[in-house]
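One chain of protein is taken out of this complex; the other chains stay put.
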Amino acid sequence: QEEPLLFELDNPGVCGVDLPEPPTAALRLGKVRPRGNLALPSVSEPEVVRHYTRLSQKNFGIDTTMYPLGSCTMKHNPRLNEKMARLPGFSDIHPLQPVSTVQGALELIDLLAHWLKTLTGMPAVAMSPAAGAHGELCGLMAIRAALAARGEAHRRRVLVPESAHGTNPATAAFCGFAVDSIPAEDDGRVSVEAVKAKLGPDVAAIMLTNPNTCGLFEPQIREIADAVHAAGGYFYCDGANYNAIVGRVRPADLGVDAMHINLHKTFSTPHGGGGPGSGPVVLSAALAPFAPLPYVVHGADGFRLVEHAGEAEGSPFGRMKGFHGQMGMFVRALAYMLSHGADGLRQAASDAVLNANYVLASLKDVMSASFEGPCMHEALFDDRFLKGTGITPLDFAKALIDEGFHPMTMYFPLVVQGALLIEPTETESKQTLDQFIGTLRALAERAKTGDEEYFHGAPRLTPRRRLDETAAARKPVLRWTRPAPVAQAAAE
Amino acid sequence: QEEPLLFELDNPGVCGVDLPEPPTAALRLGKVRPRGNLALPSVSEPEVVRHYTRLSQKNFGIDTTMYPLGSCTMKHNPRLNEKMARLPGFSDIHPLQPVSTVQGALELIDLLAHWLKTLTGMPAVAMSPAAGAHGELCGLMAIRAALAARGEAHRRRVLVPESAHGTNPATAAFCGFAVDSIPAEDDGRVSVEAVKAKLGPDVAAIMLTNPNTCGLFEPQIREIADAVHAAGGYFYCDGANYNAIVGRVRPADLGVDAMHINLHKTFSTPHGGGGPGSGPVVLSAALAPFAPLPYVVHGADGFRLVEHAGEAEGSPFGRMKGFHGQMGMFVRALAYMLSHGADGLRQAASDAVLNANYVLASLKDVMSASFEGPCMHEALFDDRFLKGTGITPLDFAKALIDEGFHPMTMYFPLVVQGALLIEPTETESKQTLDQFIGTLRALAERAKTGDEEYFHGAPRLTPRRRLDETAAARKPVLRWTRPAPVAQAAAE
Amino acid sequence: MRYLPLTEADRQAMLARIGVPDVDALFRDVPAAARLRAPIDGLPLHMGELEVDRLLSGMAAKNLTAGSVPSFLGAGAYRHHVPASVDQMLLRGEFLTSYTPYQPEVAQGTLQYLYEFQTQVAEITGMEVANASMYDGATGTAEAVLMATRLTRRSKAVLSGGLHPHYREVVATTCGVLGMEIAAQAPDPTDVEDLLPLVDDATACVVVQTPSLFGHPRDLSELAAACHAKGALLIAVVTEVVSLGLLTPPGEMGADIVVCEGQSIGNPLNFGGPYVGLFATREKFVRQMPGRLCGQTVDAEGKRGFVLTLSTREQHIRREKATSNICTNSGLCALAFTIHMALLGGEGFARLARLNHAKAVALSDRLAAVPGVEVLNGAFFNEFTLRLPRPAAPVVEALAQRRILAGVPVSRLYPGEAGLETLLLVAATETNTEADMDALVHGLQEVLR
Partner (left out) sequence: MRYLPLTEADRQAMLARIGVPDVDALFRDVPAAARLRAPIDGLPLHMGELEVDRLLSGMAAKNLTAGSVPSFLGAGAYRHHVPASVDQMLLRGEFLTSYTPYQPEVAQGTLQYLYEFQTQVAEITGMEVANASMYDGATGTAEAVLMATRLTRRSKAVLSGGLHPHYREVVATTCGVLGMEIAAQAPDPTDVEDLLPLVDDATACVVVQTPSLFGHPRDLSELAAACHAKGALLIAVVTEVVSLGLLTPPGEMGADIVVCEGQSIGNPLNFGGPYVGLFATREKFVRQMPGRLCGQTVDAEGKRGFVLTLSTREQHIRREKATSNICTNSGLCALAFTIHMALLGGEGFARLARLNHAKAVALSDRLAAVPGVEVLNGAFFNEFTLRLPRPAAPVVEALAQRRILAGVPVSRLYPGEAGLETLLLVAATETNTEADMDALVHGLQEVLR
């Protein structure tokens, strides 16, 4: 059955909630008139529940299948974390309640901060960023503030490798920096020489992803950090791929000055079809004084929130969002961390890397691996194995859908031609990996036999076949509008 | 993707729970040895969640589609009720806590009993039966006890119309009565004459469903009740179809002595793929003294549980199950009742009947309606419209599946040849009913064109096509057993 | 009315198609004298979600939740930790809002989990086959006795004095009406009863609970042999199913039918219901088994699939000749059981059982040291019986006032029975902490002082 749009279920006169009739009293709205029309559809509760249940069935999720999207860390989302986040003691407290009434909430934030600092070896963490890109912004703002405090506000150039996530250059620009690209080496790494060639008195920072988006650990990272520091710049590490190294390396030991941590990737708060996330940023001693407001401190009489610059010890660069950060995500991430413990987090990272290497080793004879292994938590392939078949990486990835798997990431990182980036995560079993590998091997063989039609036509088993994205962008239809009424039958 | 059996996911060494290692102390098990093997599969939490998520996707439910199973009252199950039942104050209390610590629970049972008694007009209700059939047993046991108290234990015959649910004769037999069938009239009703013809000094009771399983209100019900009473018997009413008349008729006003109420049908506690249900039984003054243990009473110092015959005022016939009844279902049913209120319950019954009549009126020209309308909350058709097509009611119903609807009930009631019993319930919208009607009309037309192959082959879009029930029964395989190990490869 | 999708306009259009002026006309078969003209008096009108939530939450708040205090209640219902994922799976609409899987093509999800459930139940009980669930352990026990009478064509049932009195009463109520002889033994707190002499040629079955109501694990081997020698069946009852993770299962000790209360796995206390009865037996007895059975088969394309089977035992086919009248059972509770058991697996289930036993061992040692308190059990699983120096019920009440749920006084189950009034059943599970035990020990010391 096709599922109509909510608006097509409109049946004026029904309502999915029962609210008491408000007492009739004069409105006190001042000069603002009460609004007139409000064209939202009227739908009963049973229909609403069915509508969203059916919509959900058109999605893949981790709960339904392996979801090996590179760079996205689609791991199991434990329901315990959902239960904890919904405890009224966390979900039903107002951000501006007297702090005496929310000591448990502040304690939780403080404990989560302790875990993040201990795992990364960093002395400080800014908790309020709402997502990874927001964390990047936080890091660059702290760098900007630190540079200004040093009287070096003229440093406006930020080095970003070509292989970086799009958020890196976007954030740097968003923050008023000039972006300068560092080319990738043939082996997928950034070399210290390439970085040094770009360093200069106007360099504010380097933004480096590690493990990088090719799924590789940057072996020269310490040297790069030293070179950047020697040149007076800061080292911002994109922590999107932190899942590979939790408990195995402390970013502090790599010379990192700031790194955001995607709680929704590394620590398994659910992606939810596009968020919410949470992107706390760990900071070095050099950047710590510039951490944004608000933050939690532990005083003699309990926990306290520093919400205003006047109360702060350092020189906070400002406020990044309303209130105090993504509390709901904090609870989930802490539940995840406590469940794993120091041992489990290390094991999870190890298994994530092992799973990726297993995929790489099991496929490199039929698909073209972009780099020699070992990789970290992602296995990167490119489209050389499809050469001459007429089949694109997109075609190949879409064919996975009909086999019941979510596609891998395609065409990213940009430094590899026709990239296919596979991140299995540690929560896939060997049995599932073997099925996935077997499926990919069969598809690769099929591609090589030249069954172009099959791949171009994929997927076939989904509620919708391939969608016309070009048409969507050319003449955007971004909202439903009521169709013009059909003319009354002429017979009348 | 096919979903394997849980046992096929076994990977010894993983575990879906983390439990601390118990301290090693000597076991105190007496003469019983610790058990040896425990061949349950080892599966991690992510795999377990995915397994059950995928299994669920192979089901239809009310949440996913209209589920017009006659006699089953598949109405919307509000999530509010689920939330209420999970309040720790209801879900996390032990049945044998001191009653001083569970006053709210007893208050809830008492309030639900008040609603049931008020709606039915009956003076008493036995709350502990766990389901409809269990309620029937309760009613017949009360009747048995009442007869014994009258010194008429010799009354061993129970009259049951042919159209009754199978539970009626089964229960009567289970309770030691002899079952005597009453034939149905051509108009689908039971006539007072037919009943009178069967009455005699050995008749204990009549079990009558009203509205009956043909979807009709028994117009002579009051006369039948009077005749049975005059003959010294009791009137047990099967309340499975109570949804049609809540708030429009009080069973007490029809002469009923006992009637079970399927909370999971009429009051929307979820069916859950086969239960749990709850089947409280309302009782007339004649039967009330024999109500089973335990029950709640309201004393001077709060609510109290009468759990033992010695404490009871009447002559309870005994205990029907462990503890006090289906508390979790009570909470859900009461939440449903409070949400509807007296006005909403009446409206729900009216809409249920309206919906069924709408279906009947909209299909009777293409499908053969078994009886003239109006019907109550179910529309009954038979297979005359399929005559000569080679298509059975089963084929016809299975074809509905590919159109996204759950089949209606087939071949029940037995008094109609090739019955197709449709119960839309009040929570289906006119829009959905119109789609359903349109689909059935199209199928009926198609059947008449003689497209036998199409119907025999249905369903085609389900995870499984038609299943071989005969083979299953002939050589039952009721559990998984580990397959014999495959012989080691000869090459070794 | 948020649950009702019809508008007045819809209703009028529908009535027009039906050809009646109003809904009342559809109720014309109802005797005029019985027709209600308006909503029933004495009940409130419809309420919004917020109002209902507030009202019911208010009632819930009047109860002392077991999880909020040290709690040691058992006697057939146990507080265990249920993983959060279990309930989330239950709440999936495809499980929650589906019916009994009579249409297997659109119910393979339900059918496959029932098949897996049956396999788990058979495995943990040590039996060959299990059904798809009963209402609870007590009603399952009565069904087992009836099944034994059908199989043996005898009508006497011997009930151990260690059988939970609710079970005993349900057997008596259910089987009594059929004229069976129920030889129920006196309560047996010290595990001294000898059932062997009671097994004779008229005996259909002997029903023994293990661990018994008083906590004593029972070795059934000898009794099973005695039963079989006389042509009787041995029915084993387990009210704490976690015990099967540690104790030799009844099936391995010769039981013919094993009935368990399955609540402990996957299901909250729920003030006594809904729970889930597990019912397992030997393959040769399967056609006399009550309740639903799910079986493996193939579909039209030869693929493995599952269906309800052997329905000729059931009421909807067999009517008055059915093995039972049961129809609705405990599907969703069985799902909770099977998911929790899937998470545990063999290793987790065994560890859970050992953990429960270890907690009980520690608690019993501590309570035995309280002056005036005697532990009656030399052996137990996670529950044992204390003899207090005075009646247990008031002691329990006094402790409840101190927000400690100390256990179940035997007098709650056997009121007025001399010799039992000082007895207290105390259970410990993995949910009990050291602090809980401290609280009980100190509370008991104070109250008994």
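Miscellaneous remarks
In order of appearance the chains are A, B and C, and numbering begins at 1 in each one.
Going forward, contacts are C-beta pairs under 8 Å (C-beta built on N, C-alpha and C of every residue); 3 or more make two chains touch, one makes a residue touch a chain.
None of these values were measured; they are calculated from a predicted model.
Among the displayed chains, contact with the absent chain in the complete complex occurs for A, B, C. The residue touching the chain not shown here, chosen from A:Asp257, A:Asp383 or A:Glu426, is A:Glu426. Residue A:Gly275 is the one among A:Pro183, A:Gly275 or A:Gly390 that touches the chain missing from this view.
Contact with the chain not shown here comes from a single listed residue; of A:Val195, A:Val331 or A:Met367, that residue is A:Val331. Residues of chain C that touch the chain left out of view are 2, 49-50, 53-54, 81, 83-84, 88, 91-92, 343, 430-431, 433.
Chain B meets the missing chain through residues 11-20, 43-47, 49, 53, 78-80, 82-83.
By definition in this document, only the chains that are shown with their structure count from here on.
Ranked by how far their CA centres sit from the centre of chain C, the chains are topped by A.
In whole angstrom, the spacing between the mean C-alpha positions of chain B and chain C is 19.
Averaged C-alpha coordinates put the centre of chain A at 45 Å from the centre of chain C. Counting only residues that touch two or more partner chains, chain B has 14, 45, 49, 53, 57, 62-64, 76, 78-79, 339, 427-430, 432. Multi-chain contact residues of chain C, defined as those touching 2 or more other chains: 1-6, 10, 46-47, 49, 51, 83, 85, 87-88, 93.
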